[in-house]
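Left out: one protein chain. Kept in place: all the others.
The letters A and B name the chains in turn, as written, and every chain counts its residues from 1.
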Amino acid sequence: MGSTVATSVIDVSKTFGQDKDQVTALDRVSVDIRENEFFTLLGPSGCGKTTLLRLIAGFEHPSGGKILLHGEEISHLPPFKRPVNTVFQSYALFPHITVSENIGFGLSMQDKPANEIKETVAAMLKLVQMESLADRRTDQISGGQQQRVALARALAPHPKVLLLDEPLSALDYKLRKEMQIELKTLQHETGITFIFVTHDQEEALTMSDRVAVMNQGRILQVGTPKEIYDHPAERFVADFIGDTNFLAADLNQSDNGRMMVTLPGGRTVETTQSDFPGAGKVNITIRPEQASLINGPSAADLSGTINNVVYSGNDTHVHVMLESDEPFVVRVQNRGAQSAQWESGQAVGIKLEPGSVQVLQD
Amino acid sequence: MNSSAPGRQLSSVERVALKRESRRNILLCTPAMIVLFFAASGPLLVMLVYSFLTPGDYGGVVYKLSSDGWFRVFFHQDIFDETVSVASAHLSIFWRSIKLSLLTTIAALILGFPTAYFIATRPVKSRNFWLFLVTIPFWTNLLIRTFAIMELIRNRGLVNNVLMKFGVIEQPIQMLYTDFAIMLGMTYVYLPLMILPLYASMEKLDFRLIEAGYDLYANRFRVLRKVIIPLVKPGIVAGSILVFIPSLGAFVTPRVLGGGKNMMLGNLIELQFGQGRNWPLGAALSISLLLIVMVAMLLYVKNMQKNKGEQN
Partner (left out) sequence: MLPKKRFSVRRLPGFAVIAIACFTLLYAPIMILVVYSFNAGSSIAVWEGFSWQWYSAAWDNEMVQSATFNSLVIAIQASLYATVLATMAALGTTRTKPYRGQTAIYTMINQPLMVPEIVTAVALLICFAVIKQLTDYQGLMYLVIAHTAFCIPFAYLPIRARLEGMDRALETAAADLYATPWRSFRQVTLPLMWPGILAGSMLAFVISLDDVVITEFVKSAGQDTLPTYMLGQLRRVITPEMHAISTVLLVVSVVIVSVIFILNRSKN
């Protein structure tokens, strides 16, 4: 992957409203988005992800900070002078013109010659498999088709960066899955940088090269999907992405310089993490699928009593109340009779996989 | 948060964008504002000034301050012995205007309420058609509609003719040029103004509440009184004010149906600019009318705001 920076967001803030009604949507956010990457802004609604996208597109004006595109500041440019295009959440297709006219709109606004527009539009129609509906009006086609037209329209001027604002949220589950793969393929084929906004963590993990997790106007963590999932830096990130267990623990350095975590109950496990909040009381997180249940406490890292067994198709979630009075969930794959042996009231031990303990920053 | 201080500083890009937008808005509104100022608001101010000037002998004014116009709204000075008495002629016209407007409002409410309810209980698809039937007369010429009423009720009009033919009466009833005629005409021309807001609030009526009313042993009359009317009260108030205001300022209907004698405020005002030749008095009367209308309008706005507050 090329490591040239496509878009730099430097110390950007955005505040809406005045005085008492003031809302801070972005609080001094900085992030570099590389060329040719599929970059996702992930977070709950109201976290500022869409605002950041609209700032890059030029629909809003930053209250502070700078936005660079290939090293050039664009904060003062109006949207129609930025080589950046957007796929809108509502698609925002022009209802008074046809599908091909929609796709050619950007090019004709750039005063490109007619035959070039025609060629590009044809290529785009082919790319999104909409050739047969070229002369339809946009209110006469289905939601999935509108989605493709919106994509083709934004890609037609061949922007340096393509911004996608929750473009799949209006589609039903099956279509959404299909489009996820198509989008990913499209990004590879065109080589355009995609900045994708979503609140769906699964979507973010499957599609992205890198993900930025946002909450309350700040970026909490930037990394590959695997980094984010396996090594969440903060409680919010761990909680927002996938199911997880939280425990209080002690962190200290052993004689040979290794970092050891003392679990509730007294057992210690090593952690291979390199960034620590410092020794002492810490919060740790353990994914439910990285723990397993065993009989008897001898080899167990944690022990407790099962208080609920919840069957959910692929696997079974076993809810354990630890001796330290903290809840802990273990996910047991439903293979053979493995899950059948666990029942409420049973005393069990929990074995953790090596490297499963993640120390949180907060 | 870095910017919790009140009156935060806008960044330069934000300021430029805001300035550009507000300049654009002002520029777009200016031409309309100029025309409206020149031919709607401005003249009202000029008229206010005129109400304090001295009447000219042949209409118009003499540019000399005088309270004569306002004085004559309420008092009458005898030409010969200069004794001052209450201007009973004016006051009775004020009273007639208010009385006829109130009666018109009540008549329109009695007719309009069932009609609006009828429309609101039609199937959704046909409701628009019924509404359209209400709107059509509203957008047709008021003078023509008044004229239509005039033709019906005149002494040799259709109503009297039919009544005489069937022997109900022997002599035609004098209906034209009476207060009744004015009231009938105003009810006729302003009825859509009652039905439309009533319908608007009835359309939102939750019929499960009416079912609950019947379920709790209320009979039809009680459901109407205790459930429906309280729920659509905002529509009743809105419709009543929308009928009352134009009735009070009516000019064409009383002139055509009331003849020369049964004047309302609008006709009294006209008189001052015609045969009366007392422009300051006319201006003062106009402003009085405007003030009464403003009070009614204020009630209307209050009512609207209260509803909005209740809905939130």
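By definition in this document, contacts are C-beta pairs under 8 Å (C-beta built on N, C-alpha and C of every residue); 3 or more make two chains touch, one makes a residue touch a chain.
The structure presented is a predicted model; accordingly, all values stated were derived computationally and were not measured.
Peer 1: From the listed residues B:181, B:248 or B:263, report the one that touches the chain absent from this view.
Peer 2: If we include the chain that is not displayed, B:248 is the one touching it.
Peer 1: So which of B:77, B:92 or B:128 would be touching the chain we can't see?
Peer 2: Going through B:77, B:92 or B:128 one by one, B:128 is the residue touching the chain not shown.
Peer 1: Of the listed residues B:73, B:150 or B:196, which contacts the missing chain in the full complex?
Peer 2: B:150
Peer 1: List the subunit A residues touching the unshown chain?
Peer 2: These residues touch the chain not displayed: 57-59, 78-81, 84-86, 88, 90, 92-96, 105-106, 109-110, 153-154, 157.
Peer 1: Which residues does subunit B use to touch the chain missing from this display?
Peer 2: 18, 21-22, 24-29, 31-33, 35-44, 46-47, 50, 60, 110-112, 114-115, 117-119, 121, 128, 132-137, 139-145, 147-152, 154, 156-158, 161, 188, 191-192, 195, 207, 210-211, 214, 220, 224, 228, 245-246, 248-249, 251-252, 255-256, 265-266, 269-270, 273, 279, 282-283, 286-287, 289-290, 293, 297
Rule of thumb we're sticking to: only the chains that are shown with their structure count from here on.
Peer 1: Which integer distance in Å separates the CA centroid of subunit A from that of subunit B?
Peer 2: Each chain's C-alpha centroid was found; their separation is 59 Å.
Peer 1: Quick check on the complex: what are the subunit A residues that touch subunit B?
Peer 2: So the residues of subunit A touching subunit B come out as 13, 15, 18-20, 22, 24, 27-28, 61-64, 75-76.
Peer 1: Going by the contact rule at the top, pick out the subunit B residues touching subunit A in the complex.
Peer 2: Result: residues 1-4, 6-8, 10-11, 13-14, 16-17 of subunit B touch subunit A.
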